[in-house]
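All protein chains but one are shown in place.
In order of appearance the chains are A, B and C, and numbering begins at 1 in each one.
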Amino acid sequence: MASVMSSQEFSLSVADCPLIQIEGWDGTLAQFEKGVSASLGTKLPASVGETVRHRGLLVVRVAPRHLLLALDDGIEAPSLAVDPDLGCSVSLGEGRVRFSMAGAGIARILSRCIAVDWHAPAAAPGRAVQTSLHHVPVLFLRTGETACDLIVPRSFSRSLADWIADSAAASCA
Amino acid sequence: MSSNQKRLAAGGRISREQPVEFTFDGRRLVGYRGDTLASALLANGVTLVGRSFKYHRPRGIFSAGPEEPNALVTLGTAGRREPNLPATTLELADGMVVESQNRWPSLAFDVQSINSLLAPFLSAGFYYKMFMGPTRRAWMFYEHFIRKAAGLGRAGTDPDPDRYEVRHTFADVAIVGGGPAGLSAARAAAAAGARVALIEQDFLLGGQLLADPSDGVAASWLRQAKAELESFENVTLMRRTTAFGAYDGNVIGLVEQCGQTDPQRAGEARQTFTMLRARSIVFATGAIERPMVFSNNDRPSVMLASAARTYLNRYAVLPGKKVIVATGNDGAWRTAFDYAASGAEVMVADLRAAPPAALTAEAARLRVAVRAGTRIVDLDGGHAVRRTTLAGPGGESQTACDLVCMSGGWSPTVHLTSHLGVKPVYRDDIGGFVPGAFTAGRFGAGSMMGTHSTADAIDDGHRAGIEAASFCGKSASVPAPSKLDLGETATAPLREISSAGRGKAFVDFQMDVTTKDIELAHREGYESVEHLKRYTTLGMGTDQGKTSNFPALVAMAALRNATIPETGATTFRPPYTPVAIGALAGRATGHHFKPIRRTPMHDWHMANGAEMLEVGLWMRPYFYRQSGRDVNEAYVAEMRTVRQAAGLMDISTLGKIDVQGPDAAIFLDRVYANGFAKLPVGRARYGVMLRDDGIVFDDGTTTRLAENRFFMTTSTAKAADVLSRLEFLLDTAWPDLRVAVTSVSDEWAAMSVAGPKSCAILSAAFPALDVSDEALPHMGRLESEWEGRALRILRLSYSGERAYEIYVGATAGGQLWSRLLEAGRAFDLKPYGVEALGALRVEKGHVAGPEIDGRTTLDDLGLGRMAGKRTGFVGDVLRRRPAYLAPYRQRLVGLECIEDGKRLRGGAILFLPGEKPYGHGRGRITSVTFSPERGHYVGLALLAGDVAVEGNEITAVYPMKDETVRARIVSPVFLDPQGERLHG
Amino acid sequence: MLRIECPCCGLRDQDEFRYGGDASVTRPGHDDPDPEAWYRYVYVRANPAGLHREFWQHVIGCRQWLMVERDTRNHAIASVAFARKAPAKKSFTQTSLAQKSLTKKSPVRKSTA
Partner (left out) sequence: MARYSAFSIFRNALSGQKDWQRAWRAAEPKPSYDVVIIGGGGHGLATAFYLAENHGIRNVAVLEKGYIGGGNVGRNTTVIRSNYLLDGNTQFYEFSMKLWEGMSRALNFNVMFSQRGQLVTAHSADQLDGFSHRANIMRLNGIDADILDRDEVRRLVPYLDFSDTARFPIHGAIFQGRAGTARHDAVAWGYARAADGHGVDIIQNCEVTGFVRDGDRIVGVETTKGRIGAGKVGLAVAGHTSVLGAKAGLELPIESHVLQAFVTEPLKPLVDHVVAYGADHFYVSQSDKGGLVFGGNLDGYNSYAQRGNLGVVREVAEAAIALMPCISRIRLLRHWGGVMDMTPDASPIICPTPIEGLYLNGGWCYGGFKATPASGWCFAHTIATGKPHPLVAAYGLDRFRTGRALDEAGAGPSAWLQ
């Protein structure tokens, strides 16, 4: 994990982000998710934006039939036996980068980056929001009262980290 | 002249212990914290502040707010220079450098004020009627001078040194306006439990209450209201913030003035543009006082009555001691009374024959002279007023004065609601336009709705606040607001605001539009309000006609002998007050204008002499400087490397899509013009997609990884469009297909090793892998792992050489790139860039962007055989339209240059030999390259089918370089038509 | 700026969405050979001044294609729903031939619903 900036007010660090996306076919979704739930050993988030945390694994529902499995550092990918007649999975762990952010100024700084209402229930700790940061799709994960992660496409990550760091620097001046 | 000579010893909302120094036209002046530039100028006895747009008439301070048409100044110097700012909205700050505008050589003596004498020739629209000769281009000559004379301030050409921020915020209830109605609405909504944002353009809350004495009942109500609001945790008070526009989705555009005036916030952005998304909105935007229209009503020291009262009570400035208050309503009498109480000699001229007895009694008490049934008809004075001519029952009389306060009634501020498409409707009882019906979640309160008294505005705001909160589901009980009765009386509306006179009577002060201009517009038939505005330029100034639209409407209605609603209403456009373009752009300037996409090998390219090229948002190596001095030398050298040894190319930017599911093969069969269902597992195929209209959309290769899984690549440019299109088809057209499509573009670093030595390099780089022709034939694939990441090798060629596309997990891209270069060193492997890639594909006759230009079909590109007799794929039916099958339709050919020492160029137009080069020719060259193999230039072209005979000559004409070159029509495949090199 | 209530992500700024145009036109079956049907689908538009049924994709979000009813005179959005309709009941082991016959029935004609 590389630290881009760090202060009481705001810290930003960047790390790789192991990630698996799974998708169930329309019509047999319940059956599919039952299987996934069993092999992960946890219930799945019911609606888009909900997350479930289980043994170093964060399960996020990103669309009605799509789940993202984000792995903590050092956690082995779970063995998922996906029945191709029910759904599929694709690894996205190489192409995403995780920005971890925290600090007292986080809400103010993020308001200059993304159109997410920090105080809304949809962005409360434990929630996930897919939105855009400077035209780029990002996944916002609220990790605490004054902390959140953004999962961003690797190709844009340097540009977006610059953007956030500049926002933070300007606001702390 | 002593400093602050017009300032009262006490009172007002200024800090006398905090003096603020500034300069005006080089003169050093002192005001106080809490002043605006306008109040500080008035306090220092400055009455002449600017010159008008057209006639260069002397102008002073007219208002105390953003409606100011006259007192426009330029603030700052060099890169910070900002023209056309109303002095009435500039919060005074230390060190402000202010210049007056539109005058030369000086404000007091301005040469162009001669325009006033030329006025008869400068009537409305005069320029439409002359400057048409003697020649066709005559206008260009006259225009030069007109342009120089027009324009207000001068903009700097230096880049802006300041920063701007954009912010996204949210609220349950947004309240626009911090006057009595807005304050009351905010309190009610907050008490009901809603998250409230209160927006006030001024640096103080209070609105019109600030015009009341700073030690009176209004002030104590305001103090209490502020304290109460500040006690709510769910209220955000936004001062110095203008709601410049209201947009769909209940989004309000706000601009906050930040660093400019508050030294504590000096490091912050100069302005912040906030997009406030509210669930409901209360508009409490107030009303703007209207002027009266009489001869020379534009002279300095003629002011709106409420403004004069504001300068007196809020800023403790007494701009005049002999005051005429001209009105037809009750409100302006308060200005008279306050001035009289401050020691001025005051006369009220009221249009009404019998003003209310309560007012005349109070006037008598304060020794205010009253002239009933009286109007101002003229005014003397150059740089400040000296004398008015009044006309009343007793005839005309002249009265000396040094300040004229006028009130032509009030116009509700319906700008923001107009932005949302709420049509203003005329209310005869108040003589003004109020908003028509609101849509759900939008409310109005206070004087913008026509409420006339402060007491009613507070009640109205209270109601609106409760309703707006309730709309958001917040309905805790709310205690009644504290009352404030300022004793305003309902007044009859003033419908007549115009009185004829001898001199120019201004309707639009900033644009110098007079009653005569309106008469002329009417005479010439420009009688709809929009024609009037456009013909006379009325309302086109920086104040957007805030004080002029209604008087003009009244004047036109009178001329047309029509009612006001019959005459029309004007539509207000955002922004409410002008907004710096820099604020709207926020931080998205310079390198942040658009985000940059970098491949995993980006840093290597930068460190190793790559010249980079933007492709979409991607940065790609264009060529490497070690290959040659310039791109032309480099690309040929890089081509040679590929043809003779091997080259390494970063192709990570290709779009990559994972296609999975039981119906994946059926799906691809429908989206590609060529078939994929029968593609064996482990094989790749080149595919072309069409649009629904039969035109080629994109191309790429797709590999069957497993029975139910494919790996699709797209062009760099179309990656996002292709994915979205596939999702569209799956969601809306064929929901029965069980297929998942996922972008994996960022997932893989991709690089191509191309050239006769590529196989040997792969063997060296991956000693454990079998990359022999048997294990990895042309169009074959290999899956493995490298350094713990997935590795995929596809044997595909774009250049025509034996070549391999190597995909590895993006985190290992840089590492593998270096590994390949290292392994390839013995084989002369060198990196090559986009230019060489393009050249190689031209030599091989592959089409790309210049040929797939959104107008070509499969057949045009010589790819018709790919579809063969297939049907049922996207675009199949419309690609058979008659015009697409016409024999003269342009199709792809190859051209080779047959003149020594000459070259082909992309964009050259093709003609038959001997044909006169005129018109659109027979086709064009789309792509060219120097062919090291052939020793001359070759190119691809789109050429009319009826003349595209291989072996014939064609002439390529390039007028921009005055070139005509002979070329021979040949097959587009210049190199190795049998494809032997693919296996070489 | 429009704000569109995505059925699964909530109320979002329009710049998270990609416009997909008129949703009232009927896309012919993929193997429909009738040029007139394709011509009408691709080109002919009612273009009403009033309620307009249209596609939007929540492309910077859940990537679902949506069907939005919006008044073109004032941009007021009357409804938002997933564009995707439930697939027809069928077994999941059919051949491509069975597929073709099915698509002719209901799912592709959904927009007339």
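Criterion: a residue touches a chain if its C-beta (ideal position, glycine included) is under 8 Å from a C-beta of that chain, and two chains touch if they have at least 3 such contacts.
Since the structure is predicted, the reported quantities are computational estimates derived from the model, not experimental observations.
Undergrad: Where does the absent chain make contact, in terms of the chains shown?
TA: B, C
Undergrad: Among B:441, B:582 or B:984, which residue is in touch with the absent chain?
TA: Of the candidates B:441, B:582 or B:984, B:582 is in touch with the missing chain.
Undergrad: Out of B:22, B:53 or B:604, point to the residue that touches the absent chain in the complete complex.
TA: B:53
Undergrad: Hey, which of B:62, B:339, B:526 or B:550 is the one touching the hidden chain?
TA: Here the residue in touch with the unshown chain is B:526.
Undergrad: Considering the complete complex, identify which of B:64, B:92 or B:152 is in touch with the unshown chain.
TA: Touches the omitted chain: B:152.
Undergrad: Touching residues of subunit B against the unshown chain: what are they?
TA: On the side of subunit B, residues 53, 79-84, 120-121, 123, 126-133, 136-137, 139-140, 143, 146-148, 150-160, 162, 164, 166, 245, 247-248, 251, 253, 273, 275, 419, 421, 516, 519-520, 523-526, 528, 530-531, 534-535, 537, 540-542, 544, 573-575, 578-582, 584-586, 588-594, 613-614, 631, 691-695, 697, 850, 853-855, 878, 881-884, 905-909, 917-921, 924, 957-960 touch the unshown chain.
Undergrad: List the residues of subunit C that touch the chain left out of this view.
TA: Touching the missing chain: residues 1-2, 13-15, 19, 21-22, 39, 42-49, 52, 54, 70, 72-75.
The criterion applied here is as follows: only the chains that are shown with their structure count from here on.
Undergrad: So which one's got more C-beta contacts, A-C or A-B?
TA: Output for the comparison: A-B.
Undergrad: How many Å are there between the centre of subunit A and the centre of subunit B, using C-alpha atoms for each centre?
TA: Chain centres of subunit A and subunit B, defined by C-alpha means, are spaced 32 Å apart.
Undergrad: Centre to centre, by mean C-alpha position, how many angstrom separate subunit A and subunit C?
TA: 29
Undergrad: List, in ascending order, every residue of subunit A touching at least 2 other chains.
TA: 25-26, 85, 115, 135-136
Undergrad: Give the residues of subunit C touching no fewer than two other chains, as numbers and ranges.
TA: Answer for subunit C, listing residues that touch two or more other chains: 13, 59, 63-64, 82, 84, 86-87, 92.
Undergrad: For subunit A, which residues are in contact with subunit B within the complex?
TA: Spelled out, the residues of subunit A in touch with subunit B are 16, 21, 23, 25-26, 84-85, 87-88, 90-96, 111-112, 114-117, 119-120, 134-136, 153-156, 158-160, 162-163, 166-167, 170-171, 173.
Undergrad: If you look only at subunit A, which of its residues touch subunit C in the complex?
TA: 25-28, 47-49, 62-64, 66, 85, 115, 122, 129-132, 135-137
Undergrad: Going by the contact rule at the top, pick out the subunit B residues touching subunit A in the complex.
TA: Within the complex, subunit B contacts subunit A at residues 163, 165-170, 195, 267-269, 275, 277, 587-588, 592, 594-600, 618, 652, 658, 660-662, 708-709, 735, 738, 740, 742, 744-748, 789-790, 809-812.
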